[in-house]
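As structure tokens, the structure follows; a few thoughts come after it.
Only a single protein chain was left out; the remaining protein chains are all shown in position.
So, chain A:
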Amino acid sequence: MHPKTREKLIATVVGWLAAGVIFFPIFWMILTSFKTEVEAIATPPKLFFTPTLENYVTVRERADYVHFALNSVLISVGATLLATLIAIPASYAMAFFPGKRTKDLLLWMLSTKMMPAVGVLIPIYLLFRDSGAIDTRWGLILVYTLMNLPIVVWMLYTFFKEVPKDILEAGRMDGAKPKQEVWMLLMPLSLPGIASTALLSIILCWNEAFWSLNLTTSQAAPLTTFIASFSAPEGLFWAKLSAASTIAIAPILVFGWMSQRQLVRGLTFGAVK
């Protein structure tokens, strides 16, 4: 056998083995979601069984699951929209009309992301309690908007900088007002960038579990909080928990796979290119 081919075969085996081991817990969870509750806790564990959709039906029929899923959708989409709306003007100004302080401002914004949430848990909790924002969707939307704003500003800034200035100049020469310039030229030109920024923001909101666990209980609780409520009963609902978890992670897994590249850019603030 040619040494190049053998090398490739070895890499294939080792690569798939590593990927398999890392992915195994997720695979096992998905597998368990198609078992009955008895099969789920059977010893020895069952690898081959007659798959059932019973758990998914049960989960879907429980009205509260839909309620929590809806909260997750509304909160992550709401916070993402709000953050993008606040960030677009700022990123536009910083990308196209940079001043002496632009870089410092950008760095300051990123540095706010580095403050640990526990450091401000108590004041936020008390402010939320006293203003009635606890366990409300808008309360969590507000927190997530602020949490992701620096990343959204930063990512939009880097995408806007890639838009050729000449096109915007030409538009301006033809008499486009700043508003038209942003809406009719910049937005369509950087749509892929805006989309991947929004995607990352949705992923981060969807999986956030510090604020959701501390600021919501039932009314506004997203899926992270709902799943956490399964930690109490000992091993009785594994199959249902697996089904609920599988639905909870499926959309985000797909989003995440779609946006791998931008993810690196967004999460490292451009420190790794």
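Please note the rule applied: a residue touches a chain if its C-beta (ideal position, glycine included) is under 8 Å from a C-beta of that chain, and two chains touch if they have at least 3 such contacts; residues count from 1.
We take it that contacts and distances are computed from a predicted model.
Hidden from the displayed complex is a chain whose UniProt protein name, among "Transketolase central region", "Nitrite reductase large subunit", "Sugar ABC transporter permease" or "Electron transfer flavoprotein subunit beta/FixA family protein", is "Sugar ABC transporter permease".
Touching the missing chain, out of A:53, A:120 or A:191, is residue A:120.
Checked against the hidden chain, the listed residues A:34, A:56 or A:92 yield one contact partner: A:92.
Interface with the hidden chain, as seen from chain A, comprises residues 7-8, 11-12, 14-16, 18-20, 22-23, 25-26, 28-29, 32, 41, 43-45, 86-87, 89-90, 92-94, 97, 99, 103, 105-107, 109-112, 114-127, 145-146, 149-150, 153, 165-166, 169, 172-173, 178, 203, 206-207, 209-210, 213-214, 223-225, 227-228, 230-231, 235, 238, 241-242, 245, 248-249, 252-253, 255-257, 260-261, 263-264, 267-273.
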